[in-house]
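A protein chain is absent from this complex, but the other protein chains hold their places.
For clarity, chains are labelled A, B and C in written order, and residue numbers in each chain start from 1.
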Amino acid sequence: MDKEKLILNGQDLTIEDVTRVAKEGLKVEISPEAMVRLEETRKFVFDLADKGLPIYGFTTGVGVNKDKRVFEAYFEQYNRNLIYAHCVAVEPEATEENTRAIVLARLNTFLVGRTGIQPAVAAMYKEFLNHGIHPVIPERGSVGQADISCLSHIGLAVMGEGDVYYRGTKMPAGEAMKMAGLNPVVLGPKDGLAIVSSSAHSSGPGALVLQEIRELVETANIVYALSLEGFDGNVTPLDEKVNEIRKMPGQIHCAAQVRKYLDGSYLNKKSITKSVQDPLSFRDACAVHGAVLDSLEHVWKYLTIQLNTSDDNPCVLPEQDRIISCQNFEVANWAIGFEMMGIALSHLSKVCSHRTMRMAEPVFTKLSRFLTPSEGDILGFSTVQKTFTSLDTEIRHLSNPATADYFSVSLNMEDHANNTPYVVKKTGQIVDILRYIIGIEAMHGAQAVDLREDINLGKGTKAAYDVIREEIPYYDNDRVLTTDFKAAYELVKSGRILDAVRKVIN
Amino acid sequence: MDKEKLILNGQDLTIEDVTRVAKEGLKVEISPEAMVRLEETRKFVFDLADKGLPIYGFTTGVGVNKDKRVFEAYFEQYNRNLIYAHCVAVEPEATEENTRAIVLARLNTFLVGRTGIQPAVAAMYKEFLNHGIHPVIPERGSVGQADISCLSHIGLAVMGEGDVYYRGTKMPAGEAMKMAGLNPVVLGPKDGLAIVSSSAHSSGPGALVLQEIRELVETANIVYALSLEGFDGNVTPLDEKVNEIRKMPGQIHCAAQVRKYLDGSYLNKKSITKSVQDPLSFRDACAVHGAVLDSLEHVWKYLTIQLNTSDDNPCVLPEQDRIISCQNFEVANWAIGFEMMGIALSHLSKVCSHRTMRMAEPVFTKLSRFLTPSEGDILGFSTVQKTFTSLDTEIRHLSNPATADYFSVSLNMEDHANNTPYVVKKTGQIVDILRYIIGIEAMHGAQAVDLREDINLGKGTKAAYDVIREEIPYYDNDRVLTTDFKAAYELVKSGRILDAVRKVIN
Amino acid sequence: MDKEKLILNGQDLTIEDVTRVAKEGLKVEISPEAMVRLEETRKFVFDLADKGLPIYGFTTGVGVNKDKRVFEAYFEQYNRNLIYAHCVAVEPEATEENTRAIVLARLNTFLVGRTGIQPAVAAMYKEFLNHGIHPVIPERGSVGQADISCLSHIGLAVMGEGDVYYRGTKMPAGEAMKMAGLNPVVLGPKDGLAIVSSSAHSSGPGALVLQEIRELVETANIVYALSLEGFDGNVTPLDEKVNEIRKMPGQIHCAAQVRKYLDGSYLNKKSITKSVQDPLSFRDACAVHGAVLDSLEHVWKYLTIQLNTSDDNPCVLPEQDRIISCQNFEVANWAIGFEMMGIALSHLSKVCSHRTMRMAEPVFTKLSRFLTPSEGDILGFSTVQKTFTSLDTEIRHLSNPATADYFSVSLNMEDHANNTPYVVKKTGQIVDILRYIIGIEAMHGAQAVDLREDINLGKGTKAAYDVIREEIPYYDNDRVLTTDFKAAYELVKSGRILDAVRKVIN
Partner (left out) sequence: MDKEKLILNGQDLTIEDVTRVAKEGLKVEISPEAMVRLEETRKFVFDLADKGLPIYGFTTGVGVNKDKRVFEAYFEQYNRNLIYAHCVAVEPEATEENTRAIVLARLNTFLVGRTGIQPAVAAMYKEFLNHGIHPVIPERGSVGQADISCLSHIGLAVMGEGDVYYRGTKMPAGEAMKMAGLNPVVLGPKDGLAIVSSSAHSSGPGALVLQEIRELVETANIVYALSLEGFDGNVTPLDEKVNEIRKMPGQIHCAAQVRKYLDGSYLNKKSITKSVQDPLSFRDACAVHGAVLDSLEHVWKYLTIQLNTSDDNPCVLPEQDRIISCQNFEVANWAIGFEMMGIALSHLSKVCSHRTMRMAEPVFTKLSRFLTPSEGDILGFSTVQKTFTSLDTEIRHLSNPATADYFSVSLNMEDHANNTPYVVKKTGQIVDILRYIIGIEAMHGAQAVDLREDINLGKGTKAAYDVIREEIPYYDNDRVLTTDFKAAYELVKSGRILDAVRKVIN
C-alpha cells in the first residue's frame, strides 16, 4: 500500500479512486504540474489585487457583504473570521470515511487551478489524508449551494483549531498536527473563501454512495440468481437474444451477469413443460435492476465531471486577465440525479421484497409455506415479512424528493438551492436499508434451495450459497432471527458475497 | 404536406417524428422491408402452432389463464373476447393528439417484427393515422406494465366496434371506417395480445412531453435573457470560458444560447462597477436550466430506444425457432427518468418564480416596487405573486414520485409496475403549468424593460419583447390580469416566442 | 323549495346547509339582526375615519402599500382598482356549485359584522344566490392566505363587470343583472378589501367536500357489508361488545351501521366452524373506515367554526372603538386537517382495493378465479385489477402534503401560507376517484353474491344489491367494462346506493 499512491491532478479522479482513498486508506500525491498551476494562479491573483481592482472574497467581503473592502493588513484576520463565521454546521459528525472523501474531493478541485488558493493549504489537505488526520465536520447545515457551512470546519483544522480524529481518537487539531509533525497554515487572502466555496461535502460522500450502488446492484443480481434457483424459475427471460432485441443497456448487462452466475445450474436443463411465466419480480428482474444501472450511469457521468472541474466562485481566469462571478458551484444536474437514484432504488427494494414474498408461497414454489421445514410445528419465515415490509416503507419514504425545498436566504440573494448533502445522505440511507432487504432475500433463496433436493446450483450461485451458509445456518427450527439478519446485512455490506462470486466468475 | 410522408420501419422513429405525426398530421407509410418482416413472422408463428406447441396468447390464454388451451375454431371469438375483457380503462378520454402518438408508437413497434401479428392490423393502424380516425381511448386504467387496459380500446376500433373521433365528430368506429372506405379487420390468433401488449399508451404521449420540455427550456432561456435585461443583471456568468471550465453540457449549451439572444444588448457594455453578483436565480440560470436538459438527455435516449424496439411479450424468435416469455415490456428505466424530469422541472419553476419576484424588488432593480408605473396609485404586479406561487405549489406536488406505488395484482403474478401513463401525464401537467409561470416571468421582463429608458435589447430578446407586446400591453394602470396571463401562456405554448427568436438567431 | 329559505346570521351555518344551498339551490335570507349589525359597523368605520385616523384598507392602501393614504375623493376609483389588481386567478373556472358555496361562505362571514362592508354588497351576494347568478371565478391563483386573487372576481360581478353564469349561459355580469332586475353596486371605502379578504374560496368548496366524505364513508360501509356477504366473511369483528371495549368512536359507529345493513343476512347464522380470521381489509374495515370518520370529525369542527366566524383583516372592533390588524384570516388548523383527510382517504382506498382483490382469490372465497362465471373461457374481473390499482396510485399521489410549500412573497411581508384552495381541491379529487374504487368493489360484491347460491342478504345489503343490479348486469361473459365502471361511479356519486339503503334502515 505504501508504495502505491494516487496522483492527483484535478483532471482524472475517478469515483473508484474516491472509494479507495476514503475507505481503504490509499495515499495521495499532488502532481507537479498541478502544483505549478496552483502557484501561478496564486501569483496572478496577487498581481491583480495589486492593480487595486476589487476581487470578490479577496479584497472584498463575501455574500451580501461583497460591497465591503478588505484591506491587506486584515487579510489574515479577515480570513480567520470568515472561517469562524461559516462554522455553523450541526451534528451528527461526518464519518471518518466521509471526511476523507470530502477532503479528497476538495483537494482535487483545488488542483483545477481556478481558486487562487495558497498552495500550502492544498498541501495540508494532502497531509491530512496521508497522515489520517480527519477534521471533525458536523454533517448538517449546508443547503448544497456550495457547502460553505460544513467545509469551513476543515479550514479550522488547517489553522490548527477545532477538533480532529487522529489514530482513533478525537483531539484538538493542533495536538494531532504536532504529533504528525505538521505546522498550521496561516491563512492569506482568498483562502477562506476557497476553502468553503465548493460542493465537496456532497460530492465526496456522493462518490462513495454511487460506488456502493454499483456493488449493491451486482449483489442483487447474484441474490436474484440464487432466488431463481430456490424458486425453480424460468430462465427464458435471461436469453441473450431476447434481451439484445430490447436494446436497453442495463437490462442487457444484468441478464448477462445472471446467465454467468447460473452457468451449470439445474434451471438451464428444465424442459419446456415449465410454468410459462413467472411473477414479474422474477421475470422482470434484469430490466428493473438494469434500470437502476441506467440511472446510475447518468449520475456517475456528472459526478465524475464534478470531481474534476472547478466548482469555485468566483473563477480565476488568468487567460482573460480577470476573476469573474460565475455559477460553477451550482450542482443541480447531479443533485437531481441523486433524487432519481432514490426512486430507482425504491423499485429495486420492491422487486427484492416481492421475490422474497413469492418464495414463501407454496402456490408458486411447490415448497412449504414460509419455507418452514415443517408446516405444522415451525412458523418459518412468516413474521419476517413485517421486517422487510417496514424497511421498504422507510425506503419509499426516503425516496421522496427534497432538492427543491429551500428558503430564499441572505436577503433573497441566495434564492436557489439543491440540498445536495441531504439528498446524498438519504440516498446512502436507502442503500444501507437495501442491504437488509437483499440479505433477507438471500436467506430465503438459500432456504428454498435447501428445501429442494438434488439440484445443481450455478457456478456463481453456488459460491454465494456457500458464503451465506458460512454465517447463517439452515432454518431448521424457530429461532431469534435478529442476529441472522445482521449477519446477512454484513455479508452484503462487506462485499463478501460479491467477492466470493467474482472469484469463480471471470 | 401531402407528398411528404414518414416511412416507418421499426428502427429509426424519432421523438420529433412523433410530434410531427401527432400534432401536425404528417402521414405515414410502412416500409416494404418491415411489411415483409411482419408477414414472415406471422407465417413462422402459424408454422410453430401447427407443431402443436403451446404458444402464450396464441394457443393458450393470457395472464394467470396461461394454462388454458385455445382451439383453432375459437381464435376469432377468443381474440374478440380478449379485447373486450381488456377494455377496462376509465375517463377522461385521451386527446386526439395523444391518441395519434399512441397509435404511431404501437405501429412502429409492430414493425420490429417480434409479435406475430396479422399484417392487416398494422396496416389498419396506418390507415387510422392517415385518415385521421382516432379511437376513443379512456386514459386511466393502466399501471404501465404494458398498457393492456388502454390499448385494447384501439383493438375495438380495428374490429369496427366502439367509438372514434373522425373529422371532429365522435361516432361509431364502423361508421367512420365506412366513410373512409375501410373494412374492419377480423382478428386472428395472437392479434388480441399483440394489440394490447405494449407500452405505447405511455411512450407515445411521453414522446410529445419530452419534445415540449425541450422547447420549454429554450423558451425559458429566452425569457431569462429578457429578464436579465429588465433586471440590469450581470453577464459574467454567461462567459464562454468560465462555462467551458465547468464542463457540464447543459449549462454550456444554455449559456451559449443566452449569449446569442443578448447579442447587441446594453448589458454587454456595462462597466466593471456593476453589482458583483446577482441573486442565484439569475446567476445560476444556465446551470439550472441546463440541468433540466441534462436530465432530458437521459430520458430522451431511453425513450428513443423504446420507440424502436420490441416491447412485446412473448417475443417471437424465428432465428431460434421459438417464442419465449420475456421482460421486454418492462419500462422502469424511462419511467423512473420521467420522475426525474418532474423534479428537474420543479427546479426550473423555482428559478423562474424567484427571478419574477426579484424583478419586483427595488433593492435589486432600482425600479419601482412590483414594477408599478406609479408607486402611490397603482398596485402593479403585486397580487400576481400569489398566482405563480400557487402554481409552483402544484408543480411541487406533482413532482412527487408515483412509479413505485402499486398493488401486487393478478394473484401476485404481477408484482411489479411503473405507473408509466400516470407519470407521463403528471409530467405533462407540470410542463403545462410552467407555461404560465414562464409567461408571467416574460410579462415581468418586458415591464421592467419598459421601465428602463434608452436601453438596447439583444437581437433575440428584442424579437421576444416585440412578440410579447403584440399580445400584452404595457401595464400602465391596474387591470384584470387573468386575460393577460392566458395570452402569455399561449405565447409560450404555441411556440410563438420561440419562433420569433429563432427567426433572428442563426 | 320556494317557501323554504335558509336564514343567515353569521352564527349557525352548517356544512349540510352549504351543500343544500350550493347543490340543491336552496334560497337564503339575511336575518334582520345581522343586517343591523352590518349597518352599525359600517357607520362606526365612517365615524372613525372622520377622526382622521389611518384605517388599513379604508384610508390606506393594502399589503406593502399600507403606508399610502387614500383620499375620500378616490374611494370609488381606489376600490375598483383594488378589485382589478386582485383579479389574477387563472383557469379552470370554478364549477357553479363551488361558486355558490363560495358566495354563501363569504356572505355568512360578512354577517359576523367585523368588516365594515357596505350592506348593499352583502345584499347583492344574497341576490346572486337567489337568482342563480354565478360569477366566473378562475380557480387557481390563491395561496390560501385569504383567497384575495380569486374572490376579487366576485367583486367584479358586484360592480356589474366581468362574466357570470346565468340560466346555463355565460354572459357579461351587467347583462345578467339587468335580466334579473338588479343594479350594480358602486363600491365605497373598504369594500374592495372586505370582498377579497376571506378564505371563502377554500371554505365553501371545502364544506362540500367534507359532506361528500361523510356520504362516501357511509356508502363504503354499505359496500363493505355486501362484499362481506360475497366473501362469506366472519361477522365477529362487528360484534357490539367487542367494539365498545375498544372505545374508538368512528369504529363503533361504522360497526353499528354495518350490523344494521346485515340484519337478516345468512352471515349471522354461520356456525363457529368458519374460518377463524379474515384478511385485514375485511376484518379491520370498521376501524379503518371509522378512522376516516374520526379524522373527518376533526376537520368538520374547525371548518364549521370557520363558516361562522370572522376571517377578516383588519378586524373592526366597535366595542373597543378601534380597527386592528389581526391574524384571523389564518386557516392553518383546518388546512392541515384537510391534508390529514387525504391521508385517511388513501387508507380507505387501500382497504377497498384489497377487499376487491381478495374477492377474486379462490383460496379465500372458494369461488372462481376473478369471479368469472366460467374459468376456462371467460376472463372475468382480471384486467380490472389494473384499473383500480392505477386509480389508487393517483390517490396515493394526491395524498402527499402541499400546504407548507409556498414562497415568501410581497417583499417577505407574506411569509406564511397554507395553499388551502389547492389542498381542498386535491381532497375533492381523491373523493371523486374513490367513487370509482368503491363502485368497482360494489361490482365485485354483487358478482360474488350472484356466484353463491341460496344465500339471504341483509336488509341493507339487499337494497344495495338491487340498485346495483338495476344498472349493472351480472357478468356472464367478457364485455367492455368501461361503461359499467361509469355506471358504478354514478351510483356512488349520486347517492342512489345510499338512498336505497337508508330507505330500508331506520
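Convention: a residue touches a chain if its C-beta (ideal position, glycine included) is under 8 Å from a C-beta of that chain, and two chains touch if they have at least 3 such contacts.
Because the structure is predicted, anything quoted here is derived from the model rather than measured.
Every shown chain touched by the omitted chain in the complete complex is listed here: A, B, C. The residue touching the chain not shown here, chosen from C:354, C:369, C:386 or C:425, is C:354. Across A:31, A:130, A:382 or A:456, the residue that sits in touch with the chain not pictured is A:382. The chain omitted from view is touched by exactly one of A:10, A:141 or A:458, namely A:141.
Among C:119, C:279, C:373 or C:495, the one in contact with the hidden chain is C:279. Within the complete assembly, residues 61, 63-65, 68, 81-82, 84-91, 138, 140-144, 148-149, 152-153, 156, 162, 353-354, 357, 360-361, 369-370, 375-380, 382-387, 389-394, 396-397, 400, 402, 405-407, 409-411, 414, 417, 419, 421-422, 426, 436, 477-482, 485-486, 489 of subunit A touch the chain that is not shown.
For subunit C, the residues in touch with the chain missing from this view are 53-54, 56, 60, 66-67, 112, 114, 145, 234, 236-237, 239, 241-243, 245-248, 250-251, 272, 276-281, 283-288, 290-291, 294-295, 298, 302, 305, 308-311, 315, 317, 319-320, 324-328, 330, 332-333, 335-337, 339-340, 343-344, 346-347, 350-351, 354, 357-358, 361, 363-364, 396, 399-401, 403-405, 408, 411-418. Remark: the residues of subunit B touching the chain excluded from display are 363, 400, 405, 407-408, 412.
Just so we're on the same page, only the chains that are shown with their structure count from here on.
Subunit C has its Cα centroid 33 Å from the Cα centroid of subunit B.
Shared interface positions of subunit C, defined as residues touching 2 or more other chains, are 400, 405, 407.
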